[in-house]
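Every protein chain except one is present and positioned as in the full complex.
Up next is subunit A:
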Amino acid sequence: MFKNHIKVAWRSLRRQPFFTFLNIFGLATGMAGVLLISLYIYNELSHDKMFADADRIHRINADIKFGGDETISGETAAPMAAVLENDFSQVEIATRIRNLGSVLIRKSTTNNNIKEINTAYADANFFDMFGLDLLVGDPKTALKEPNTLILTKTAAEKHFGVNNAVGQELLLDNINNYVVTGVIDDFPKNSLLREHSVFMAMSGYEDAQESEWGSHNYFTFIKLIPSASVEDFQAPLQEIVGDYLIPWVQQIYPGITEKNFIASGNYVNYYSIPLTDIHLYSDAQFELSANGSIQNIYILSFIGLFLILLASVNFMNLSTAQSLKRAKEVGIRKTLGSNKAGLVKQFLTESSLLSFISLLVAIGIAVVVMPFFNDLAGTEISLPFLNPVFWLIVLFATILLSLFSGWYPAFFMSRFIPVKVLKGIGKSSVGGGNIRNSLVIFQFAISVFLIVGTLVVFNQLEYIQNKELGFSKDQVLIVQDFYGAGTKGEAIKQEVKKIAQVKNASISSFLPTPSSRSDYTYFREGFTNQEDAVNMQRWLVDYDYLETLDITLKAGRNFSQERMTDSTAIIINETAVSLLGVSTEEALGLRVSSDLGDENGEYFTIIGVVDNFHFETLRDDIGALGLRLGTSTGNMAVKISGGAFSSTLTAIEEVWNKNIPEQPLIYNFMEESFNDTYQAEQRLGRIFMVFTILSLFIACLGLFGLAAFNAEKRTKEIGVRKVLGASVGQISYRLTLDFLKLVGISILISLPIGWYAMEQWLQDFSYRIEINWWMLAFAGLLTITIAILTVGYQSIKAAIASPVKSLQVE
């Protein structure tokens, strides 16, 4: 009997190529989409699970509020790891990683520098913590001695290959000598260390040995003993504040106790986050590598669910629409002795057959689309063809899908009463119309929702990109790794400034693009209470900084080469002024100092106030900022006047190569690095768009099929109307209007939901657009237009058919 079912199913699919195509194509598109989304989510969820004992590894985060500034830091103080290891019996080992950023590396025997972008200091028990095996070298000693380092396989191969790596001497940034003591395999793409390629021994890093609790610069990982529970660990962890942090603060501010520290509204909360949660749940300011977000996982899961629902609904609609053709068969089978259950089985067999054909098509689509998807999502996913579990899940999901999509048509069709269908009593008696209509409404409601989402995301992106930022990022070229220039920096800058097309150039520690920076705590002269502390970023700039970036002075003056005293001057922004609790005019001439960091209580005089400009992303409010004169090696910004870009670039390159022949010029445009900041949003926007198109496409396939069905069902009515004198236009209009009503209802349902959901999304931005009526109107109109185009064809086709023919059918 099963064979018979398959045979009939196969033949009836082939007999109706148009419907079969719509059905399979719709289902396959949905399945392919869901397949990609599932693999992506699986990849996101698998982050850092590859490390041995991953379930016992945690990182210490600190939630800090001090000096009007709140931060969640993924890094904690240098002495933290030792305290955890010594004072806590639950902690098996603790290890620290201290990011160093990019470093130029060459063999001491060559002149050829190669840049490694992510390097870090690591404690000697680094290998123990993450269960890493060395390809060459001894894990017990590899990171023990100062000035030793290990490389990843890829990094090692750039210089000398893996096997003879141990013992090689390397020169870092042209000055620091290191010996290679080991090589590890590259980290998997879904681990938080994926971008790191060089680890240097922490024992050679002085800052790491100090017992300073005020700077949070060390990623501190702990491995708990197997019997320990994380929950029991949190309360004792917090005691570190009273036991270590406060005593250290008291050395600088003798009056401070834990009580009045908390009473003044400040806090430091230490807590641990599981290693495997970092990628999706940690929202710390500094991370070892860019995190995903659980929010995106939710959004994608919803989109995936929508897609498969859409495809499934399509299937139901098209199948029941075809029931006219199958009604006779049901009748015959019943008179030949089939019962309802037998027919249900038959139709479910049929939907399974369709689902499995669709699965094959879907896998084909997924293979083709995968590279584009990876590009879109910034991942490296492939279909795990060799994984039996994958196939098991795929097969199971397909069966589930076919049952889900098949049950309604199956029960719907098996209910037909033979006496009626065999007599052919009116095609309109097939029924099921209300359910089909609801399904169409559901499909289009989802599509409209996604259109609204796409519009809002793209408009917000547009807004961000065109927002007046308070500085000019146009035509600004950034020379990176300026530390490579060493002492020749100032000379290079002067030479570059002489190039005809160059308007200005400035060397600074930071540019107004997001980057990892620290806050320093400043006090106004004569104020020492912690309530008066102002947490402020401090950037080292030169005389040309404000001019190069078109930053506006609100009051006071810029640094001047004529005044020797400007080495102790500071320019602050409006936020800093308001945190100091004075007016702009009052701020000028005030003196501020920071006890921490390298300033050692020296006083700086405020000589100018600049307008606020956006130096973090538009998700954040503008924080306090201080600019000081100083020699720095971060980067050089070059403002270029329009035109002749390439010749200017060549000229700059010439200057660079003349001075620093051993290192290539690395540059980018400020516009680019600014746009990179909104990669997450751009990705979300593109993902929204792709899946909006997909869902609209699937919904239209369904609508197209339904329109065909409807036209067929009403053949007689159309014939009668024509005989009575109705025009083609009137009939097409009637047929189309029915569907437009459904689409209209969908729009009414989903516009408010879309508006509400996107309003929530926009809450994340400090600077955001308002959702405009025209976005909603546009979404509605677009949907209606597409619906008209889809249905119109079928309607006109039905309307121009000869009435003689259509009346004969009945």
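We adopt the following convention: contacts are C-beta pairs under 8 Å (C-beta built on N, C-alpha and C of every residue); 3 or more make two chains touch, one makes a residue touch a chain; residues count from 1.
In this section, contacts and distances are computed from a predicted model.
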From "Dihydroorotase", "Carbon-monoxide dehydrogenase medium subunit", "ATP phosphoribosyltransferase" or "ABC transporter ATP-binding protein", the hidden chain's UniProt protein name = "ABC transporter ATP-binding protein"
Query = If the hidden chain were put back, which of A:8, A:114, A:582 or A:745 would touch it?
reply = A:8
Ask   = Among A:305, A:400, A:419 or A:789, which residue is in touch with the absent chain?
value = A:419
Query = Which one, A:335, A:438, A:631 or A:766, makes contact with the chain that was left out?
reply = A:335
Task = By the contact definition given up top, give the residues of subunit A that touch the hidden chain.
result = 1, 4, 7-8, 11-12, 15, 328-329, 331-339, 342, 418-419, 422-423
